[in-house]
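Apart from one protein chain that is not included, each protein chain of the complex appears where it belongs.
Note that the chains are named A and B in the order they appear, and that numbering of residues resets to 1 at the start of each chain.
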Amino acid sequence: MRGAKSAKWVAGAIVVALSATACGGSDSGDTEAKEKGKPAGYVSIDVGEPQKPLIPADTNESLGSYVIQSLFTQLLDFDANGEIVYTNAESVETKDSKTWTVKLKKGWKFHNGEAVTSESYIKAWNWYANIKNKQQNAFWFEDIKGYDDVHPAKGEPKADAMSGLKAVDDTTFTIELSKPVPYFNYKLGYTTWAPLPETFYADPKAFGQKPVGNGPYVFEKWDHKKLIQVKANPDYQGPNKAQNKGVLFKNYATVEAAYQDLLSGNLDMIRQIGPKDLPKYKQDLGDRAIDQEYAAMQSIVPTFYSKTFKNIDPKVLQGLSMGIDRETITKTVLNGSRTPATSFTPKGVEGNQALDTDVFKFDAAKAKKLVTEGGGVPGNKIWIQYNADGGHKEWVTAVCESIRNSTGVDCLPDAKPDFQTDLEARDNDEVKSFYRGGWVADYPLNVNFMRELYGTTAEANNGRFSNKKIDAAFKKGDNAKSLEESIKLYQDAEKMVLDEMPAIPLWQYRTNGGHSKAVDNVKVDFHGDYEVTGVTVK
Amino acid sequence: MGRYVARRLLQMIPVFLGSTLLVFLMMYALPGDPVRALAGEQAVDQAQIAQVKKDLGLDLPIWQQYWNYLSGLFQGDFGTQIATQRPVADVIADAFPITVRLALFAFAFTVIVGISMGVFAGLKADTLRDRGLLVLTLLLISVPSFVLGFLAQYFFAHELGWVEPNVSAVAASQELILPAVVLGSLSLAYVARLTRTSVAENLRSDYMRTAVAKGLPKRRIIGVHLMRNSMIPVVTFLGTDIGTLMGGAVVTEGIFNVQGVGYNVFQALKSREGSTVVGIVTLIVVVYLVSSLIVDLLYAVLDPRIRYA
Partner (left out) sequence: MPEALETPVKDATQPGSVPAAESKPEKARSLWSDAWHDLRRNPLFVISAILIVFLLTMAAFPGLFTSADPRHADLANHYLQKPKWGNFFAPDWFGYDVQGRSIYARVIYGARASIAVGVIVTVLVTIVGTVTGMLAGYFGGWIDTLLSRITDIFFGVPFILGAMVVLTSFEERHVYVVILALAFLGWTQIARVARGSVITIKQADYVMAAKALGASTTRILLRHILPNAMAPVIVVATIALGGYISAEATLSFLGIGLAEPTVSWGVDISSGQEQLRNAAFVLIIPSIMVSITVLAFIMLGDAVRNALDPKLR
């Protein structure tokens, strides 16, 4: 026993000693080493292995998008304020929101020397949209007239090309939509609208491993699960010409590993600091820390088919919303990585407005009152479903406890082991009451946070919310004459959404990142991504 | 002996088929659809999903899928990943050598340090140094391996600065030492304890007393008589250990950012890349089968009373 007893003490002593060193460990960040294997003038960023081959319309996750964005340039892009910046296009204009005329800048070339013409776009878009090619983002082209012919709901495609796309000359083409969409040009800023060179069609599979784009960087190599290397394109003519010599997209198993490499100078930019380092990263990095809001919202979404929320009085949902202490949770558990929500749209998108309501304010007494008035929930018990592999556990638990403490409704986290299982439960309408919802802006308009989430037939409406009045209001916004009017009408629709509560918005995301001493001018765009082209090497 | 080896090799076939089938069935039973999940929270185009599945043969009944997988395997085709569309063989070829090296380092560490410590303590059972070993092995067993990993990383990488906290993509051998020690530490405790027990037991046996009585030199008594007999349970454990080390590397690889088999299989499991998981596990099974055959052959070497015909 003598031995065993001392074992316990030794264990304690070692743990204590190590934790003390852990706190002091941050000093080691000052000893910057030269990054191994990085060519001079290049910058590195922790962007892991893309999920799919590097084809613009087959990439819908953030890692692949980073690489695609560096290799391809679409017609237009957005600046930090969400305003349109023309890149490959000279102009994109419309008179009736239905037919759009695109003029391309002259003299643009793909990396293999091929000219970028109207045909490079039209042919690519037709290929993307065709169901035979199984592109993940095919639905992005559904506004274009003739989409149903190349991508029918059932069976073989009836045509090879969408009738809405017509080349006028080498640098001009028109896009005819099946119905007016006032904000269609905003959609064109998504990476999936990139053009493709003629060489693509010979072997799309090989292209996906070794893409040839028209963007600010030229593909160099892809060492699977390790890194992707691109070099600056000296002939690039767009406004976002690379200010560095190239980029290394490095894969890390964990964010902690990436952060340690940032501290030791083996990595230039980290996209998001892991929860373990969040409490200390500003101390570690000083003015090299990055902390900025971007256009993404996190919410908990009630499922209107569930026993809990079938025919629920929206008052109950408003009450539950008021029972969540957003201020405290974002400050403590989330370490300032989120900003409490005050409406259904994030700051930084066009049409974000201050809603005249206290639904987003923490007020335990009123929360309880509203829940009681609305008749409560069956069994006085709710669940919040989340995927355990996404770092959501702590805030879901905190939200649950907040609701439980303030309203007396028992709230239990419902962990699904991974995103796959989480999605399956959502698809099959098996969510017990709430699921964790997250939405990053595709384009910086309030429309994107309304129509895609709460319309009866919307793609991401997994809560199966359906309200005829709100559908009508959205439709009115879509049929508006101008973009301004459309945004205005969607703002009105948001007020109606507030009365129905198809989701409880919690907070807006922030980018909590940082960069090494070797680089400068690290900026964040509206959806939280670094503008890699602007980064300079000191 | 030759016939025995041949028979054992034949016996491997059902085991090989059984384990692949077991893993294949488990993967099949998992909730979640890898093709559907590629779309994330965005649009779900049923027609398109059906098309992708048809092309990959994922719409076939499970038995047919297993048959297709096996017949591919015997032609050296491990299948194709659903998302990346890379051949699984490429993924394995990237990851396997790293984990094999990591596991071998851990194994060497376990064998050398573990047996030495076990013998050292077992020769003087119930003394202070025996107690000391017990304490050390207890510590290694009691602290979960990921805690040990984090502590080792903070201490040796951040505080002392002896090593880099992360293993680079190249995974040079000296970078793998710390992860290997962490990975091997649990096995080390097992080996040290098994050796100690076995040595202490055998010291009291008649043949040892006879050997001492015969006046044989101490080195010979310990080196030949004692070690040979004490190694049987240890070798049993070690034979199964290398496969365990390879499979258990998932935690260590995650902490030290080693892009090996464990990391890949964890990712593949989460994204339901069935053929990748089954392919990697199949190879670990093969490693295990071979090492377990070697163990059984070693029994005969260590204990002449065991004869294989």
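Everything that follows uses one rule, which is that a residue touches a chain if its C-beta (ideal position, glycine included) is under 8 Å from a C-beta of that chain, and two chains touch if they have at least 3 such contacts.
In this text, all values refer to a predicted model and were calculated from it rather than measured experimentally.
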{"item": "Touching residue (missing chain; options A:150, A:285, A:329 or A:504)", "value": "A:329"}
{"item": "Full-complex contact with the absent chain, from B:51, B:85 or B:236", "value": "B:236"}
{"item": "Among A:389, A:427, A:459 or A:520, residue touching the chain not depicted", "value": "A:389"}
{"item": "Touch residues of chain A, complete complex, unshown partner", "value": "1, 4-5, 7-8, 11-12, 15-16, 19, 22-23, 25-26, 274-277, 279-280, 325, 328-329, 332-333, 388-389, 393-394, 396-398, 401-402, 405, 412-413, 415-418, 421, 425"}
{"item": "Contact set of chain B toward the excluded chain (per top definition)", "value": "11, 14-15, 18-19, 22-23, 26-27, 29-31, 123-126, 134, 138-139, 141-147, 150, 154, 186, 189-190, 193-194, 197, 200-201, 203-205, 232-233, 236-237, 240, 243-244, 246-248, 250-251, 254, 262, 265-266, 269, 277, 281, 284-285, 288-289, 292, 299, 303, 305-306"}
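The working rule: only the chains that are shown with their structure count from here on.
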{"item": "Averaged-CA centre spacing for the pair chain B and chain A, given as whole angstrom", "value": "38"}
{"item": "Interfacial residue positions of chain A with respect to chain B in the complex", "value": "2-4, 6-7, 10-11, 14-15, 18, 21-22, 24-25, 28, 31, 36-37, 49-53, 60-61, 131-132, 134, 136, 138-139, 151-154, 205, 208, 223-227, 250-254, 257, 260-261, 264, 266, 389, 418-421, 423-425, 427, 437-439, 459-460, 462"}
{"item": "Contact set on chain B toward chain A in their complex", "value": "30-34, 36-45, 47-48, 51-52, 55, 83-86, 90-91, 94-95, 131-132, 134-135, 138-139, 142-143, 151, 154-155, 157-159, 161, 164-166, 168-170, 253-259, 263-264, 270-272"}
